[in-house]
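Here is chain A:
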Amino acid sequence: MSQTVLSVSHISKSFGGIHAVRDVSFEVQKGEVLGLIGPNGSGKSTLFNCVLGQLQPNAGAVTVKGQSVSGMRACDLNKLGVGRTFQQLSVFPEMTVLDNIILAGQEHHGTMLSRLFGAPDAGLTGEADRMIEFFRLGHLRDEMAGSLSYGQQKLLDAAMAFMAGPDLVLLDEPAGGVNLTMLANLKERLQTYNREHGTTFVVIEHNMEFVMSLCTRIIVLAEGAVIAEGTPEEIRSNSQVIDAYLGG
Partner candidate 1 sequence: MNAIPKWLWIALGLAVLIVAPIGQGNYFTLILCSWLMFTIAAMGLNLTLGYAGQISLAQASFMAVGAYITALLTLNGIHWIVAMPAAVVACFFIGLLVGFPALRVKGHFLAFVTLAFNTLVVLVLRNEDWLTGGSYGKFNMPRPDFWIFNTARKSDVLGIALSSNQKIYYLCLITFVVFAALMYGLIRSPWGRAFKGLRENPIRAESLGLDTRRITLLAFAIGSAGGGLAGSLMSPVVQFIEPNSFALVHSLRILLMVVVGGAGYFFGPMLGAAVVILLPEFLRFTQGYYLILYSVAVIILMVYSPSGLMGIGDRILSKLRPQRVVRGDMKEGAQL
Partner candidate 2 sequence: MEQFLQVLLSGLATGSIYALAAIGFTLVWQAAQTVNFAQGEFVMLPAFFVLIAMNSGLPLPLALIVALAVSVFVLGFLFKKAIVEPMQKHGNGGGLSLIIATMALAIFLKESVKEFYGAEAQPYPPLISGGTWNIGGAIVSVTDIAHLAISLGVVVGLTLFLNRTRTGRAMQATAQNPAVAEILGVDTNRMVLYTFLINAALASLASFLITPVYLAKFSNGEYLGLIAFIAAIVGGFNQIRGALAGGLLIGVLDNITATYITAEYRAAIPLVLLIGIILFRPQGLLGTSEGRTV
């Protein structure tokens, strides 16, 4: 019944003599919201970059919907149905919010030629407006993205990741630096999107509160290996996790 969207099997990655990731395996099913947490240097980012095809693991394989992502270019990964957000602000500052959103969707509509000779908005204005409204950026539609507040740009970044209707969205520290009101807004929007579209999320995050309330399942990494896996309640009461975070 359930359908595997992302499969990570026996991934290892070392830099020089340091094993950043050791033999990590997990699967993510359609509609799941998986959290990847761990203290600094636990290998989260390395793992994340292996999943994105940006780093080649020394061993193991990552497949998205059954396709290996090893060595895949970011644009091809996106075409395969993987959206992502960035840790740092990652919008197009000198373009309007609307143009940012249309750009996020246009490569998934029509051909090279239809994009040259067809409508300037690639027929996406309606869809883009719905996405802008969904993320409550409607009043900023025609503003330059660079003039938005930090939190608004984070929302815009998330909105762009969804514009192409992805099956899997990788969120790289979505809560970083966002104020509490904006954070509640972001979380609620992500949950609603997940419920309405059944999109699968993988979230890397430091903010425990955010991860615990957003995710359906959590994987804890420490020193490159998985030390715990389970629902937020299980993780909360896991003594190994508490030790890892307290440096025990």
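On how the list was made: all candidates are chains of the complex that A comes from, given by their letters.
Structural remarks
Just so it is clear, a residue touches a chain if its C-beta (ideal position, glycine included) is under 8 Å from a C-beta of that chain, and two chains touch if they have at least 3 such contacts; residues count from 1.
Being a predicted model, the structure only gives us computed values, none of them experimental.
With chain A as reference and 1 or 2 as options, the touching candidate in the complex turns out to be 1.
Interface residues of chain A, counted against candidate 1 in their complex, comprise 73-75, 77-79, 83-84, 86, 90-95, 99, 102-104, 106-108, 115-118, 120-122, 143-144, 146-147, 160, 163-164.
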